[in-house]
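Supplied in structure tokens, the structure appears directly below.
Note that one protein chain is taken out, while the other chains of the complex remain in position.
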Amino acid sequence: MDDRGPTIGVGVIGTGFMGKAHALAYRTAASLFPLAVRPVLEMVADNDRTGAERAERSFGFRRMTEDWQELVSDPKVAIVSVTTPTELHHEMALAAITAGKHVHCEKPLATNEAGARRMMEAAEAAGVATQVGFNYLKNPLLGLAREMIAGGELGEITSFRGIHAEDYMADPEAPFAWRLEAAGGGVLADLGSHIIGLARFLLGPIVSVFADLETVVTERPIARGSAERRAVTVDDIARLTVRFARGAGGTIEASWVASGRSMQLGFEIAGSKGGLVFTQERMNELLFYRADGPQFRRGFVRIEAGPEHPPYGLFCPARGHQLGFNDLKTIEVADFLSAIGGGEAKGPDFREGWEVQKVVETARLSAHARSLLPIP
Amino acid sequence: MDDRGPTIGVGVIGTGFMGKAHALAYRTAASLFPLAVRPVLEMVADNDRTGAERAERSFGFRRMTEDWQELVSDPKVAIVSVTTPTELHHEMALAAITAGKHVHCEKPLATNEAGARRMMEAAEAAGVATQVGFNYLKNPLLGLAREMIAGGELGEITSFRGIHAEDYMADPEAPFAWRLEAAGGGVLADLGSHIIGLARFLLGPIVSVFADLETVVTERPIARGSAERRAVTVDDIARLTVRFARGAGGTIEASWVASGRSMQLGFEIAGSKGGLVFTQERMNELLFYRADGPQFRRGFVRIEAGPEHPPYGLFCPARGHQLGFNDLKTIEVADFLSAIGGGEAKGPDFREGWEVQKVVETARLSAHARSLLPIP
Amino acid sequence: MDDRGPTIGVGVIGTGFMGKAHALAYRTAASLFPLAVRPVLEMVADNDRTGAERAERSFGFRRMTEDWQELVSDPKVAIVSVTTPTELHHEMALAAITAGKHVHCEKPLATNEAGARRMMEAAEAAGVATQVGFNYLKNPLLGLAREMIAGGELGEITSFRGIHAEDYMADPEAPFAWRLEAAGGGVLADLGSHIIGLARFLLGPIVSVFADLETVVTERPIARGSAERRAVTVDDIARLTVRFARGAGGTIEASWVASGRSMQLGFEIAGSKGGLVFTQERMNELLFYRADGPQFRRGFVRIEAGPEHPPYGLFCPARGHQLGFNDLKTIEVADFLSAIGGGEAKGPDFREGWEVQKVVETARLSAHARSLLPIP
Partner (left out) sequence: MDDRGPTIGVGVIGTGFMGKAHALAYRTAASLFPLAVRPVLEMVADNDRTGAERAERSFGFRRMTEDWQELVSDPKVAIVSVTTPTELHHEMALAAITAGKHVHCEKPLATNEAGARRMMEAAEAAGVATQVGFNYLKNPLLGLAREMIAGGELGEITSFRGIHAEDYMADPEAPFAWRLEAAGGGVLADLGSHIIGLARFLLGPIVSVFADLETVVTERPIARGSAERRAVTVDDIARLTVRFARGAGGTIEASWVASGRSMQLGFEIAGSKGGLVFTQERMNELLFYRADGPQFRRGFVRIEAGPEHPPYGLFCPARGHQLGFNDLKTIEVADFLSAIGGGEAKGPDFREGWEVQKVVETARLSAHARSLLPIP
């Protein structure tokens, strides 16, 4: 937090849930993290002028525009943050890369594997830094989980069960939205990409998948309360059986019709010597079991996040005081800025976003084939 | 608890974990439930004489034998309880049915579908009552769950996630045992049958299955500490993707290598209007969500078992005082005695045991084919 | 469970909640525990003949009577179990002791300290075995907790917070009942005695107390729905601040108007090196913290009851399968029978019941004095 280097201009495209979260995270990261570059909120873009103006004022952007291409080509913008609906990511990110910008893109990276690959290849060819918005991976306790697994604390990993379930589409009268467009990709792309990314973060590459994809609500009103309905073709629930390159098998489930669940992003991992259980619903807790010591006092330990789990201590010096959702986004941004400043690139970058997309796409093919398929 | 009718002789084959549980349950059921027939512990059989004698004394059986066939043909024995390893069920149950006995058999019913079918057909032809030992279904809160589903409290059911995971085989040095014999059937038959039975209990027939079966520990010592090893060919983990006749999809997982888990028999069910969550680890609690009432106070309700959930009140008149594992076996026995006495046959009977076996067997075929298969 | 000695006749006075629980426990204890004496349900007494007859039949008592004095003086009855309302304990127990019987009495032992003392003194003078029905102490996990404390696992104990809260009197329209008679003693005597007994079981003698006693519902209908009301003078809530002879301080709370709570009998204990948390609502779990090992993986361990916590294994050989309320009563009875048969007297006996009564009585005096008082 001492001497901070030169400023770097940030441009954010989109001013919705994620646009706001990105802007806030860029502001906060610089206060909390010792960074080699200091972000400045240079410009915000929204094709709705009112939204752009409001975001400019409330987040303290220097400028705003209705035209994202202006933002992408602005010489003072060095980082482009793409927070628009998925089908727009590809064009925007490629334009930003072409303009030599570092690109921070929300997940899922693209609507299909080919698009994600082009984005990854362009970024790697251009040598710009990239980041995909899998913010949940930034939880200090998941970093701990990953280290425990890598360090052999669980022994040989034998099983993974991962879930990302919410209920924002559970009501059959919830209206059609961009997430329901075929290009949007359904729940497998929207929430499934988070839990696939998490599975890979903890256990490495996935080599095969069987998938069951299901559309539960086959038509929805075009607007809240409207009698006019529109057919839904994308999946509301996805159930995957996977195998990891390391040998372990597992299941991955995604649902946005899971009544009662607001943030059931979680997993249980079993190994020959121990186990781990986590749910984002209680994101400051990690349950850890280790099959050693006297039998009569074994059991899952409830580890609470604290300063011994970096970078928690930058937010709060006292254990158990709780990080929140926005704090994860701040860590994501700090990691990205660190990589841009020459530090370790912790990712997930566009290559990782593409790897996730491959799992998503193979899962779709598997669901059609009703059969297990290898991930290319 | 008022006037109880004639006595009925019970013969129990086997004196291990389940033999003891059955004997205890027959003794207790008569004290707690108002039954039309009164069970008498007539005879116990164990090919180990010491075990048979000890069981005779401690449980108060009138007689004991080393020869199960003597028990089966004894005129004073009207109910035969089969608690031996799975591969013995078929012969013993058929002999008992032939002798005109009612048969209470532990799960899984048989080592394969054909055997289970013969047992079911023989029992139905003979007109004797049957019961399979899926004791967990007897939890009063699962009765409530079933009623809630049937009564439409959750709306249209959209998803099921069921698990039965324990860790008694997690240690790679845990020795070979009868459950690991090919005939024993692996975890899918041993624990999977419980959660398949529970899925059917709550949601009805399963019509298709994709399965991933995995042997994690491929050889084990022949005895604790022995250097001699024996190959294991049965599954340690089973992951099923299923579809129910009612339309909903789901997943079912069974594992006996789930480090840290002693009794993770649970499920989460989602419907268009609500959800249910349960784990046998906290068997006196059922979590229930319903999407109605003001949004600001919605959430999962933790329902504690109480006398308002029959037959809890026969065990204890006060809510939240907790039933235990053995109490479920007592209810199982009481239900069976009630059916024998002319009351409602609540099951699960041999037909249901056969239905479960069909799912198990189709799952095995699916795992070989790496493809989704219909249940015959 | 091998060779069991001579039979011993049991007489139970009372056929309500506890009468039934006692009868069941005597029946079951002999099946599960290796006992030196074998209980026989010799006689049951209830001044309501119908109840007595029903209990005789359903629990298999050899005889019944409407006259408890007949039971107490019966030569075949060697153990008298007193399960009537508190104000009757004194007379019945003294009569039984005079007749040379071993006495098993429900809690609280008496309506006042003087009565409890007379019962204790009489029993000790007569040399009969006694047992008070603090069944919750029989939880195998509380035995573990006590051992951990005694063995120094928590370091020096610094604090205790104990609670027994239920809600069966929370409804202001719940009618008057014997527990509300001045002689019954209010919640401090009814539920408070459980948690006081538990505090003593874990941490030893209490030497001073400050108490706040409160009657929340000052009059109640004489029967459900009746317009006629009767004044209530006993406490609905009791809040105690205590100090233990070992030096630690603590609080103890009892309430029967704790809306939403059915069995909140629990505690949290802190020591210089660790902590313990328990609630009877999840009676098969004990949370244990120990301040050692690397900081980053410390936390409360959730220990599940298993065969490594005797006598759990007599009920079930598999961890996490859950004991229930009635099982605790069975252990209580087994311990009593063991003591009668010459084994270790684990208590709690009448002396312990009297010690608890002294805390109750001093707490009442403290509440009047609004000041801290020493326990005599």
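A few points about this structure:
Read from first to last, the chains carry the letters A, B and C; within each, the first residue is number 1.
In this section, a residue touches a chain if its C-beta (ideal position, glycine included) is under 8 Å from a C-beta of that chain, and two chains touch if they have at least 3 such contacts.
All values derive from a computational prediction rather than experimental measurement.
Of the options C:Gly5, C:Gly100, C:Gly260 or C:Gly342, the residue whose C-beta touches the omitted chain is C:Gly260. Interface note: of C:Asp48, C:Glu147 or C:Asp171, the residue touching the hidden chain in the full complex is C:Asp171.
In the full complex, subunit C touches the hidden chain at residues 154-155, 158-159, 161, 163, 165, 167, 170-172, 210, 212, 214, 216, 236-237, 239, 241, 243, 249-251, 253, 255, 257-261, 268, 270-275, 289, 291, 298-300, 370-372.
Counting over the whole complex, subunit B has residues 144, 148, 288, 295-304, 306, 308-309 touching the chain that is not drawn. For subunit A, the residues in touch with the chain missing from this view are 1-4, 17, 21, 23-24, 27-28, 30-32, 34, 54, 57-60, 166, 168, 261-263, 280-283, 304, 306, 315-327.
Criterion: only the chains that are shown with their structure count from here on.
The centroid of the Cα atoms in subunit A and the matching centroid in subunit B are 41 Å apart. Subunit B and subunit C have Cα centroids lying 34 Å from one another. For subunit C, residues that reach two or more other chains under the stated contact definition are 304, 306.
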